[in-house]
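Of the protein chains in this complex, all but one are displayed in their positions.
When the chains are written out, they are named A and B in that same order, and each has its own residue count from 1.
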Amino acid sequence: MANKDLIQGIKAKRTESFTFTIALLAFQIFMVVLYAVWVRYSNDDDRKNDPENPSSLENPVQEDVDNVYGYFRDINIMIFFGFGFLMTFLRRYGYSALGYTFVISAMVCQWSILLYGFFETVHHADKNDEYFSSNFQFTLYSMLNGLFCAGAVMISYGAILGRVTPTQMLALGIIEPMFYFLNLFIGDMVLKAVDVGGGMYIHTFGCYFGLTVAWFLTNRKTKECPDNTASYNGDLFAMAGTLFLWMMWPSFNAAIAPEGDPQFRALANTFISLTSSTMATFIVSRLLGHYGYKLDMVHVQNSSLAGGVIQGVLAHMNISPAIAITMGFIAGTISVLGYVFLTPLLQKRLNIQDTCGIHNLHGMPGFLGSIAAIIACARGINNKYLYGDDYDAIFRAGDDQARANAAATFISVGLAIVGGLITGFILKLIGRIGQLKTEEYYQDSAFWHVPSDYPKDIESGTAPVGDE
Amino acid sequence: MANKDLIQGIKAKRTESFTFTIALLAFQIFMVVLYAVWVRYSNDDDRKNDPENPSSLENPVQEDVDNVYGYFRDINIMIFFGFGFLMTFLRRYGYSALGYTFVISAMVCQWSILLYGFFETVHHADKNDEYFSSNFQFTLYSMLNGLFCAGAVMISYGAILGRVTPTQMLALGIIEPMFYFLNLFIGDMVLKAVDVGGGMYIHTFGCYFGLTVAWFLTNRKTKECPDNTASYNGDLFAMAGTLFLWMMWPSFNAAIAPEGDPQFRALANTFISLTSSTMATFIVSRLLGHYGYKLDMVHVQNSSLAGGVIQGVLAHMNISPAIAITMGFIAGTISVLGYVFLTPLLQKRLNIQDTCGIHNLHGMPGFLGSIAAIIACARGINNKYLYGDDYDAIFRAGDDQARANAAATFISVGLAIVGGLITGFILKLIGRIGQLKTEEYYQDSAFWHVPSDYPKDIESGTAPVGDE
Partner (left out) sequence: MANKDLIQGIKAKRTESFTFTIALLAFQIFMVVLYAVWVRYSNDDDRKNDPENPSSLENPVQEDVDNVYGYFRDINIMIFFGFGFLMTFLRRYGYSALGYTFVISAMVCQWSILLYGFFETVHHADKNDEYFSSNFQFTLYSMLNGLFCAGAVMISYGAILGRVTPTQMLALGIIEPMFYFLNLFIGDMVLKAVDVGGGMYIHTFGCYFGLTVAWFLTNRKTKECPDNTASYNGDLFAMAGTLFLWMMWPSFNAAIAPEGDPQFRALANTFISLTSSTMATFIVSRLLGHYGYKLDMVHVQNSSLAGGVIQGVLAHMNISPAIAITMGFIAGTISVLGYVFLTPLLQKRLNIQDTCGIHNLHGMPGFLGSIAAIIACARGINNKYLYGDDYDAIFRAGDDQARANAAATFISVGLAIVGGLITGFILKLIGRIGQLKTEEYYQDSAFWHVPSDYPKDIESGTAPVGDE
């Protein structure tokens, strides 16, 4: 590369860096100010004297800690370790995968607490004219919602992995949560749809949002880049992410399920469904594999998790273990089929490049699970004995539950696409700052200082320009 | 390799693949049918109205979740992440180690719930003529038993790591659980032997079962294969497995201990015993190490865990901390000695190749722990004040406890060997389908699509045939 180009490149990246740091700093200051005027830690006194919903427990805050923190901890592992490592499969993108999931998820958690508080206040004000909270009580559930929203953003990130600058990631992390909580507000607070493990709000929404954004960030260069490929070592790291996601998934689907039978069923359905999606993955991956028999690591890393996604909406419902197994098996099967047939098609025909294959792991299983939940709701409404005393806690919309869920499912898809269009357009504009060059896609070295054993360039066999 | 041989090889592997997928699919369908007619989720109503053992709790299902799920989660990590990564030490077998432990453990968990239900029903029917349950109540304990059984299968897998086809693994995963639950039925349900952390049923049984199977799968080619060797990178991954096994082991031994003092002692004895087995490992590994002073990673990865194994049967007993430390120290010492002296001997004299050295980690410490438990039982019977109110909960066989445990110990070894002979014979037959060639032992590339940085062949310095 000519010296002038090199200097030009460094200048562009410095501009990007300056934009990133100023924007992130400004956003942090903005958040501190909002927290200062608005956010307070929930405490026993306030909970007991809540004018709207006074707690009758002696120690409501500690009850939260005892009941929720264990789940919070597990989901924390899923978001930061699980998603982070799942994305380390690319041969030269490990730092970025771990680094961007880390900082953006952290930011989204902080941002979410404010957004959740905002929509909750709107919701309460709506219901009750007299009461408009002047400050927002921050509980463990707020933190949990932060992780859930970060999950949706990380899913979207999966589609555009390797094709974004840090500033673009930052914009995604700021904008997507606003749509996420708007969707949650409509689905959960207004329509009272059931969605115990985020099958609609996290997986389906996060996926179609991400795919729409990906449409703006796909071009001939990104599609032909030789570094969009896995490495042996990266695949082993990615399996650490997969396994922690797999192992913690029962917690993910059970965290906000009503206590008692529903919470147990959420754990059990999710676990048993994951076992069968894992089996389906190995079956289909071998059948359709290289040379007609070779297993593919991409499928194992992703499709084995589809059994957790498909239980997302209805894990706590009384669907029976045999149905849970069958659903998991279908999810795993469809997911591998998606990797083999649909992903290349999406890329060729629709110009939507999906780096991690989120459509196969989150999109289709999430949407299928949402549809299954509508059926399960209809069945539950007609067979109330299936739920006994827990009926009211689960069927929050009463006899309208099936309709509520149907509406929320399609609103989730619709809002995801609308939000994705807006966000994708903005991201495309932001991409002009420090524009990625062909040889900078799927490359840590574009924005990271890399050591001497950074994998060599496939084509030239050398380390990238600008490294020591 | 000649072109004809190559085509021949691919054909053989396709036959193996076809057998594997059909067998796993058939087994999955078989399980779905059995689940559909037989398995129901446990619920509060049924638990309160159980004709045999009605629960007096207000919310028995949630009590299970509160008391058991934390342990379930930890043991889940041990089985899927712990065992999976522990086996990644081989230089070219990381995909297989992670992949096969993943799918086979998932299948065993599903299968175990049925088997456990079957033997429990037999047991109840035996005790109570009037009651034969038409369906089986599936609880968190069923899921826990699934993980325990998967643990035994993974231990057996450790002995034959690198020398099996996927179809052979599948057969192991289907057959071994039947023997496992038969042994559990005899030891736990009939004899009422004490075994809080599976020292007999999981470690001792899993080891001798695996070694017997290994005897069928050892030959000159497997012994001379240059790829049966660790890599630097693989050893670091394996340490992640070791550490999670080590850190979660107290949960493993405490999960089904009676609440109160016994559960606390199970946690404490296991932890303190692990600290001393770790110290013993470093002491003996250095003394007997390369050049007379160099530490060996194999010992650190395995022998440091022996302190958890040796506490397997009696972790909840009142043995005093000093004894727990001493037991851990002995276990660590014997385990390293086993790696240095016994494993090569077993391979040379008995033709039993033990890839992971399960005899050193699970066999000897497990058997020693079983013997120690017999002594601790005898001591407890003569010193009932040691256990106070907990005596009856721990000494389920009353004054026959020592005898019951002695019987269960030897039955575990015996049934392991009988089961291993049958299974090994079957596996040897199945091995003819897609027979592994010399250069395919300890090789991911035999059944996996591998990327371009897959470690090169030691002898020829090239990537294996059939890879791109």
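The working rule: contacts are C-beta pairs under 8 Å (C-beta built on N, C-alpha and C of every residue); 3 or more make two chains touch, one makes a residue touch a chain.
Remember, it's a predicted structure, so these values are computed and weren't measured experimentally.
Which of A:5, A:45 or A:399 touches the hidden chain is settled by the complete complex: it is A:45. Within the whole complex, the absent chain has one touching residue among B:23, B:178 or B:247, and that is B:247. For the chain left out of this panel, the touching residue among B:286, B:379, B:403 or B:428 is B:286.
Only one residue in the set B:7, B:295 or B:429 touches the chain that does not appear here, and it is B:295.
Mapped onto chain A, the interface with the missing chain covers residues 10, 13-14, 16-17, 20-21, 24-25, 28, 31-33, 35-36, 39-45, 59, 61-62, 64-65, 69-70, 73, 76-77, 80-81, 84-85, 88, 94-95, 98-99, 102-103, 106-107, 109-110, 113, 138, 140, 143, 166, 233, 237, 240, 447-455, 466. Listed here are the chain B residues that touch the chain not shown: 70, 74, 91, 229-233, 235-236, 239-240, 243-244, 246-248, 250-251, 254, 259-261, 263-265, 267-268, 271-272, 274-276, 278-283, 286-287, 289-297, 300, 304, 318, 320-322, 325-326, 329, 388, 455, 458.
The rule is short, and it goes like this: only the chains that are shown with their structure count from here on.
For the copy pair chain A and chain B, the superposing rotation over Cα atoms measures out at 120 degrees to the nearest 5.
With centres defined as mean CA coordinates, chain B is found 34 Å away from chain A.
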